[in-house]
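Take a look at the structure set out below.
Just one protein chain is left out here, and the rest sit where they should.
By written order: A, B and C. Residues from 1 in each chain.
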Amino acid sequence: MEAYIHKVHYYETDKMGIVHHSNYIRWMEEARVAYLDEAGAGFAGMEARGVLSPVIAVDCRYLRPCRFDDRIRITVRITEFRGVRLRVSYEMFNETSGELAATGSSDHCFTDSEGRLILLRKHCPDIDAALRAAVTP
Amino acid sequence: MEAYIHKVHYYETDKMGIVHHSNYIRWMEEARVAYLDEAGAGFAGMEARGVLSPVIAVDCRYLRPCRFDDRIRITVRITEFRGVRLRVSYEMFNETSGELAATGSSDHCFTDSEGRLILLRKHCPDIDAALRAAVTP
Amino acid sequence: MEAYIHKVHYYETDKMGIVHHSNYIRWMEEARVAYLDEAGAGFAGMEARGVLSPVIAVDCRYLRPCRFDDRIRITVRITEFRGVRLRVSYEMFNETSGELAATGSSDHCFTDSEGRLILLRKHCPDIDAALRAAVTP
Partner (left out) sequence: MEAYIHKVHYYETDKMGIVHHSNYIRWMEEARVAYLDEAGAGFAGMEARGVLSPVIAVDCRYLRPCRFDDRIRITVRITEFRGVRLRVSYEMFNETSGELAATGSSDHCFTDSEGRLILLRKHCPDIDAALRAAVTP
């Protein structure tokens, strides 16, 4: 699976002259959406079947700052999924500077449109299978 | 009606050291929400009755830059409403620098949850009346 | 010159289920940055020479809503530049829905790092020439 590329936008910088830290959380989502799509577990398909996948935890470690116009290659891995909680891990590599910029992870659960926890295996067995197959701890 | 105050956040600045221009559009929304609430035409109430109020146009003139921690006083006026299109105008005054920072306006229509145009007078006569009463050209 | 493509991110949607209107202003910047780069009048080069290009006005007309994962093709034109004020115009076409989503424009001036207006012809004659050559009213 190809890595996701994010080009840094001007509006993502702050007065320190570097990317504001909150944007990395958004980049993780961009890369996750693309990754899950390719893995056969896309958001759009899930939401069409009434299944939501809210974020229950997120963390990010900032190693080297990113700057306007830098090209960031984001690698996504599913590091845990046994039916209830999905854990996704990220490496954000700055191709412009040649440095690892940040690492992070996000945890997700699956709910119906009322916010009640569901077993993905029951509502979307194909997506459950795709996620299990994609786990690389 | 009291003016709305927005304190500039660090994450709203960009690498020029000033507020990124896209944030003023968001400030206009913040001030509009507070204003319409007070005027008896709040978003929450409308949406509870299935009425949405999408933005159909927006413009902003940037006169003097705003900086981190500046205190912005936003004055809102309804400058046009005859039943279909709502026009709201804004003055954003920077209390920290003592300068008028920006002016802007936004146009809105009213739709049902399917996106079909509706007459506010039919679905929410009280809000229609409140908006008409608030017009100050 | 190729059009700029923006894929709609999840975090750009709002509770109406459509893209929040403030994001179109950011898309215009994304497309402008790419366009000016190709035209030989890129931000990075200008800022390296101490020249900033703040936005002095912006407007946008929203014609049809954009949704998560839609593919937006943004066409950029320089519609006015005679040495002081740069006007850029945008068409945002939703390739997913096959509809024109929005049109907009932005006005820019050129300043030194202290915010003083400058004549681009004096400080960056090459960029001044590139912009003049790119005007298509």
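Operating definition for what follows: a contact is a pair of C-beta atoms (placed from the backbone, for glycine too) under 8 Å apart; a residue touches a chain by one contact, two chains touch by 3 or more.
Treat the numbers as computed from the prediction; the structure is a model and nothing was measured.
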May I ask you to list the residues on subunit C that touch the chain which is not drawn?
10-11, 13-15, 17-18, 20, 22, 68
Of the residues in subunit B, which ones touch the absent chain?
9-11, 26, 29-30, 33, 43-44, 68-69
Where subunit A meets the chain that is not shown, the residues are 16, 18, 21-23, 25-26, 29, 52, 54-62, 65, 115
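Please note the rule applied: only the chains that are shown with their structure count from here on.
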Which chain's C-alpha centroid is most distant from that of subunit B?
A
Central subunit by CA centre of mass proxy
C
Distance between subunit A and subunit C based on Cα centroids, please, to the nearest Å.
28
Subunit A-subunit B separation of Cα centroids, rounded to whole Å
33
Subunit C residues counted as touching two or more neighbouring chains:
26, 29
